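A short write-up of the structure that comes next.
Other chains dropped; remaining ones untouched in position.
Read from first to last, the chains carry the letters A and B; within each, the first residue is number 1.
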Amino acid sequence: MDTGRLEAFSDGVLAIVITIMVLELRPPHETELAALRPLLWVFLSYVLSFVYLGIYWNNHHHMLHVTRRVSGGVLWANLHLLFWLSLVPFVTAWMGENHFTSVPTALYGVVLLMAAIAYNILERAILAVEGPDSVLATAVGADMKGKLSPIAYVAAIALAFVAPWLSGALYVAVALVWLVPDRRIERAVQRHLDEGAVPGGRP
Amino acid sequence: MDTGRLEAFSDGVLAIVITIMVLELRPPHETELAALRPLLWVFLSYVLSFVYLGIYWNNHHHMLHVTRRVSGGVLWANLHLLFWLSLVPFVTAWMGENHFTSVPTALYGVVLLMAAIAYNILERAILAVEGPDSVLATAVGADMKGKLSPIAYVAAIALAFVAPWLSGALYVAVALVWLVPDRRIERAVQRHLDEGAVPGGRP
């Protein structure tokens, strides 16, 4: 079974999740610039979540690009990831409308943590199909970023009850680290091609 | 006529149906954890419906993977299935917001029953085009799960007027049975390939 329809369905869900968040940005009834001030935090949390969903789409794209076959388990691991990402608009709105207060800010971290775990499960499910010698296996390697971000999320969840603005700063920091595209896969593909390998179907 | 655009359109509708359900999860105005308690049942019914729609997407994906041609009848049978699935967000919200009371819980079962019947009609419409010797025909075979779940839905609809929590348990049980991916088709494809058959276009 190839990856075409899995990618198409994931693209659809991610495109909708990233877009319906904007429905929380309700136009105010007044028309002065000051009327937009209450929306500032909603807007900032929208930007943050847009970047996170963009990172997920980007890395999902890279990972499936070097995936050749999917199993039933991969389909469900992917749906599990999409489930947690589908909760992002809810926690974004709750956190933004309450100006980054403790509980909503912690819950935002919980959803990010669960999504990170779900992404990890999906990666392992794909590796189980692809095998240890696949392009993906060599590309993922030590995966420092993938191991550090859950720790950052757990720290942010705990910090939310002490200083929620520090949790917010942590979320921004993790996003910035990930904004750098996952060059490991690009590099592994390149190395693979340099060694004269002719990958089946996809590089 | 090939199946590409039928799959793309179905993916689009299913992606939207699975995602707009989350719009019913409205962020509360308070910021304590207790403020989320009233959302518990809405959340649980969201999880249940997410799994059901995931199962439909999964099986739809498997079925169309072994389908080579579609007719006008298949296109309409598919739209008929999408119609019933499009009602899932409505019955999910009604059941969740009313904490699984009788009538909403029964109506949830009615929509699941109609979707199951619609899926069956779609399967037959495809088999009419593919013929009795097709991969799909040998894959479907006796189809115990497909015959048992409508019976479970009818039982759940009746039980909803006596003990709605039992209906809920039945919906969860049916979902768990189906969560196991439909290996029949995977196995039939494998057997087909083992016998040296060279399927046209798709396996």
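The definition used in the following text is that a residue touches a chain if its C-beta (ideal position, glycine included) is under 8 Å from a C-beta of that chain, and two chains touch if they have at least 3 such contacts.
None of the values given here were measured: they were computed from a predicted structure.
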| item | value |
| --- | --- |
| Given 2 placed chains, full-complex copy number | 4 |
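Rule of thumb we're sticking to: only the chains that are shown with their structure count from here on.
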| item | value |
| --- | --- |
| Rotational angle, Cα trace of chain A fitted to chain B, multiple of 5° | 90 |
| Centre-of-Cα separation between chain B and chain A, whole angstrom | 26 |
| Chain A to chain B touching residues, read off their complex | 1, 5, 8-9, 12-13, 15-17, 20, 23, 72-73, 75-76, 79, 82-83, 86-87, 89-90, 93-94, 97-98, 101-104, 107 |
| Residues of chain B touching chain A in the complex | 7-8, 11-12, 14-16, 18-20, 22-23, 25, 27-29, 31-33, 35-36, 47, 50, 54, 57-58, 61, 65, 179, 181-183, 186 |
